[in-house]
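Worksheet: the structure to be examined is printed underneath.
Complex shown without one protein chain; remaining protein chains in place.
Here the chain labels run A, B and C in written order, and each chain numbers its own residues starting at 1.
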Amino acid sequence: MSQNMDIFNNMESEVRSYVRSFPTIFTKAKGYKMWDESGKEYIDFFAGAGALNYGHNDSVMQKKLVEYITSDGITHSLDMASTAKAEFLNRFNEVILKPRDLNYKVMFPGPTGTNTVESALKLARKVTGRTDIISFTNGFHGMTIGSLSVTGNSMKRKGAGIPLQNVVTMPYDNYVDDQDSLDYLERFLEDSGSGVAIPAAMILETVQGEGGINAASFEWLKKLEGICKRWGILLIVDDVQAGVGRTGTFFSFEPAGIKPDIVCLSKSLSGYGLPFAVTLVRPEIDKFQPGEHNGTFRGNNHAFVTATSALSYWENDDFEKDVKVKSEKIYTFLEKMVKKYPELKGEVRGRGFMVGIASEVEGLSNKIAANAFELGLIMETSGPKDEVFKLFPPLTIDEEGLNKGFAIIEESIKAQVKEPVTN
Amino acid sequence: MSQNMDIFNNMESEVRSYVRSFPTIFTKAKGYKMWDESGKEYIDFFAGAGALNYGHNDSVMQKKLVEYITSDGITHSLDMASTAKAEFLNRFNEVILKPRDLNYKVMFPGPTGTNTVESALKLARKVTGRTDIISFTNGFHGMTIGSLSVTGNSMKRKGAGIPLQNVVTMPYDNYVDDQDSLDYLERFLEDSGSGVAIPAAMILETVQGEGGINAASFEWLKKLEGICKRWGILLIVDDVQAGVGRTGTFFSFEPAGIKPDIVCLSKSLSGYGLPFAVTLVRPEIDKFQPGEHNGTFRGNNHAFVTATSALSYWENDDFEKDVKVKSEKIYTFLEKMVKKYPELKGEVRGRGFMVGIASEVEGLSNKIAANAFELGLIMETSGPKDEVFKLFPPLTIDEEGLNKGFAIIEESIKAQVKEPVTN
Amino acid sequence: MSQNMDIFNNMESEVRSYVRSFPTIFTKAKGYKMWDESGKEYIDFFAGAGALNYGHNDSVMQKKLVEYITSDGITHSLDMASTAKAEFLNRFNEVILKPRDLNYKVMFPGPTGTNTVESALKLARKVTGRTDIISFTNGFHGMTIGSLSVTGNSMKRKGAGIPLQNVVTMPYDNYVDDQDSLDYLERFLEDSGSGVAIPAAMILETVQGEGGINAASFEWLKKLEGICKRWGILLIVDDVQAGVGRTGTFFSFEPAGIKPDIVCLSKSLSGYGLPFAVTLVRPEIDKFQPGEHNGTFRGNNHAFVTATSALSYWENDDFEKDVKVKSEKIYTFLEKMVKKYPELKGEVRGRGFMVGIASEVEGLSNKIAANAFELGLIMETSGPKDEVFKLFPPLTIDEEGLNKGFAIIEESIKAQVKEPVTN
Partner (left out) sequence: MSQNMDIFNNMESEVRSYVRSFPTIFTKAKGYKMWDESGKEYIDFFAGAGALNYGHNDSVMQKKLVEYITSDGITHSLDMASTAKAEFLNRFNEVILKPRDLNYKVMFPGPTGTNTVESALKLARKVTGRTDIISFTNGFHGMTIGSLSVTGNSMKRKGAGIPLQNVVTMPYDNYVDDQDSLDYLERFLEDSGSGVAIPAAMILETVQGEGGINAASFEWLKKLEGICKRWGILLIVDDVQAGVGRTGTFFSFEPAGIKPDIVCLSKSLSGYGLPFAVTLVRPEIDKFQPGEHNGTFRGNNHAFVTATSALSYWENDDFEKDVKVKSEKIYTFLEKMVKKYPELKGEVRGRGFMVGIASEVEGLSNKIAANAFELGLIMETSGPKDEVFKLFPPLTIDEEGLNKGFAIIEESIKAQVKEPVTN
């Protein structure tokens, strides 16, 4: 470990985490590559946990951002109007909303994922007059009390120091073998003796990132939307991690053919890794009073600038198609690994660029990720027992980058399972 | 109103607020000045509600930031180590903590004020094993459920849609005439039949920004610290708005001679208006598990770069002295206004660059602020009934800027009170 | 309706309920019979909702009670020691606990069902240091906030006027067709990402009275006990309605072969319909401080006297055997009704003297019960939609009484289904 890491060990709180898994000081990054202080190069299959879908320091956005800064463009504007904000709104409407026949109002709830989730939960409760939210097993929605209440992870929940309330957790798709989780859910709703009240909203990720790369089937999502409509329950899709192209389409829910009442976006929305979030809201439920939810950094103009630029990727379907081709390549690779290394006791999970292998062997995924880091690949694990190693490369990665990454992963698997089967 | 405002009216959520008070599109800013699309110049006595203490687009920070961006420095790093983060930590320790004999651990809780408050409340509950927090009347701490629970404003509390719990509100300094609020508070603590349990922590602002520019006396703060020590209660100072020089010293609590257990900083911490926050924690209570509180944007490297640069203002006491001189000038001006315009039924409140006039005449402060905006001055109101107009210029403003601002304010007062006394 | 009912209509709160179903003024009762002011006789298949398992005004208890009263025996003693209380404790130990190899401590929590449930929940939370309780769909445990939180009925829950917290509802036995509810439950416990924390306790009725006469299988109960042991969760059996012989054994859980950590008893415990309740607690968890739970009427000595006398029924197994014979007769009758009247779309539910028919025809069970009342039989409905008519005769009823009751029920069914099948 670098001598220079001392400053982190001495000064930074014990709560620090990724710096423990990736113990080096990064200094530069471009596209899918990062470099540390010693000059060592890393392939980034982590992408800021989904915040860097376009890779590091995209040159087009970089140029726009520098121009904006040097021209003394507004940096901070709370929720006052600025040129950069107007351009973002116009462009987001033209490139994203209109073509998808979505007429959401855009709320700027503060620049992080948990801000958008909190604003969504508050709004849902306010407009329905109900207090409960249905969340799902292994959902992850953020660390502030409202978002943490709908987050499944028990270690993180305990961090609250108070009982987390006004939430009912229901089983996600495929939670209990051979049991249809939505049958359970609807049984609770229709039975007036179930102890479960009709909630204000349901909140879910279509693919659970932190919860273990569980991808809900499109049928399940469609059925869930039907239940929400039948019972007058708002449907909130938390697309913070799965959105902005990570699963292959701009919104993760597009292929399921559903239209949520509220959508939470953040992470890759700025395109450049800058803090930014929006809450998209059906006009009929856009019922907050002026200022009823606010925050200092809901007008991060640097992010408006790069986000506007990033929307160019979505002007036609070239990018989407390219992502599709590469994601199939990734999936094929993972399936090959599972087959070739039965010691993994592995299962491929996820869709698009949001995939990984869940290994039943305790601790193995962590060892593989640690091994990969040694070999120059940055890769995270997730799931309640860190049982999944996640492949989250930038969507803009090229074939060469993918292949390099694959090679390191296979080498790491091989090293950790010790005796790979021959074939 | 500009034609171009249509995009905001059509696309942005009803929750938007400042854009209603300042209905124009800003396009450029430097120091204490802003310009809108029509080229009109504004003097900024708002300063991003305290997020722009060094003014807009400070040239030194601007240069550093552009250099960093163009050199492909790490932009987003979650909580991995980066060169920019190491430099910030080193410099913050050297320039701020050490000279003040503070040995806090630094937690990066996510880049906004509400993130740092939530992390502080969670930590206090976790380490004490208690659930209640004592907050104070007219405190403002943020909009996510944990922070909102300790915020006094009833309109904002209703936005939660659920009862806000685990909080006891106590009277701030001077809340009821001729009654000592801390006698009252301690009576509740010492009486085992009071219904108020010993709390995990007390959280307060030394000067309440949103709550009406109420400044606690140093005696009151000192006495409060004593109560906390006596009962084993953690003291959290939310210095999000009052900190980073706003009241004249880096931390607002310095002149009171107290040392909080936890300090929340954000707003002007980046120096440049970029989203950034830290939670400072006494090492003895730095007890989160790794990752027990996390967040995507807790490693905003652009903010590390500008924040590091901004610390230069604090290397010696020149800046502090200069701020002191100017703040006295502001205070003198406000006292003159109150005296000269008795129709204001005004009271000067606050300290440092965090001051304003509370008018007993309903609606008058809002009218004065609106009038000032017409005349080219941006100024906010605060307090439960918006009864205070706030003077929040950048600390870096020059004499000319102050005088221009004063002139507009007086003109606005005069216009609104109609018949100023002659003198 | 009797003129004299006016006093109830004029003076009593709208919340009154049974007086609406049985609109007459009762004046006298003995065994399984009641008489109203007009002298009309009724057969009582309601038995105070399980509070009169030995029938009305049992002559032996009546004599003991009158002797006690006329001798100026202590009536009210809070929780001071009294002769009557000592005798109850001795006798309860000898006749009930010892022969069943149970060494519970006896807590007097106040004289009603909801008092014993509240004391059980508080104790479970206190000794485990956990806050959540797992309750089950269609459970009914009382109307005070603690008990109401673990009660399923949505109408009653809304009566709280506040969100009910610290509770997770799980599916009772057979809740969803073809899905094992305990597989589901244990999945939530074992998954650290489920959002469901290990609870302090689970609380359940072995047969749900108000919830629709749902009887859990002995296998299910046994498996549930195993889960509780495996996870260190306390098992609370609320035997308020199903206990004291209602299902055929003193405790309803005896035939399942389980030993709960806490047992709640009330209703028929006094034997005479007097307010009385006890909470039975494993000695290892008997951890309340003196007076930490208290109440004015936890020493109802009249109830001690009759309860002690009532225990004579349990000195040998004659009573239990007799109840068994009669309960089979009841069950056979109900099965015959279901078969003979397919228009009922009926299902026989329950066990022992805690049985009924659930009819899928909306409103039919209520009509049958109303019809029966006209014909001189008192019978209640239960279930989330009042879909079950319940047969709750006193356990002491004789053959003649049962047959009379059966005849009225069949006549009522016939009248309501209009065209009975011939056979």
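Simple rule for what comes next: a contact is a pair of C-beta atoms (placed from the backbone, for glycine too) under 8 Å apart; a residue touches a chain by one contact, two chains touch by 3 or more.
Model, not experiment: these values are computed from the prediction.
Asks: Given the contact definition stated above, which residue among C:Tyr272, C:Tyr341, C:Phe389 or C:Phe406 touches the chain not shown here?
Replies: Only one of C:Tyr272, C:Tyr341, C:Phe389 or C:Phe406 touches the chain omitted from view, namely C:Tyr272.
Asks: By the contact criterion defined above, which parts of subunit B meet the unshown chain? Give residue numbers in ascending order.
Replies: On the side of subunit B, residues 131-132, 135, 137-139, 150-155, 157, 163, 165-169, 171, 175-176, 179-180, 183-184, 187-188, 191-197, 211-212, 383-385 touch the unshown chain.
Asks: Of the residues in subunit C, which ones touch the absent chain?
Replies: 4-5, 7-8, 11-20, 22-30, 34, 37, 48-52, 56-57, 62, 65-66, 69-83, 85-86, 89-90, 93, 105-108, 110-115, 118-119, 121-126, 129, 131, 142-147, 149, 155-156, 158-163, 165-166, 200, 240, 266-267, 272-275, 279, 281, 286-297, 300, 302
Asks: Quickly run down the residues of subunit A that touch the omitted chain.
Replies: Residues of subunit A in touch with the missing chain: 162-163.
Quick note on the criterion: only the chains that are shown with their structure count from here on.
Asks: Which chain's mean C-alpha position is nearest the mean C-alpha position of the whole protein set?
Replies: Taking the mean of all protein C-alpha atoms as reference, the closest chain is A.
Asks: With chain centres set to the mean of the C-alpha atoms, which chain is at the far end from subunit C?
Replies: B
Asks: Compute the distance, rounded to whole Å, between the mean C-alpha positions of subunit B and subunit C.
Replies: A distance of 58 Å separates the two centres.
Asks: Can you compute the centre-to-centre distance for subunit A and subunit C, using the mean CA position of each chain? Integer Å is fine.
Replies: 50
Asks: What positions in subunit C touch 2 or more of the other chains?
Replies: 163
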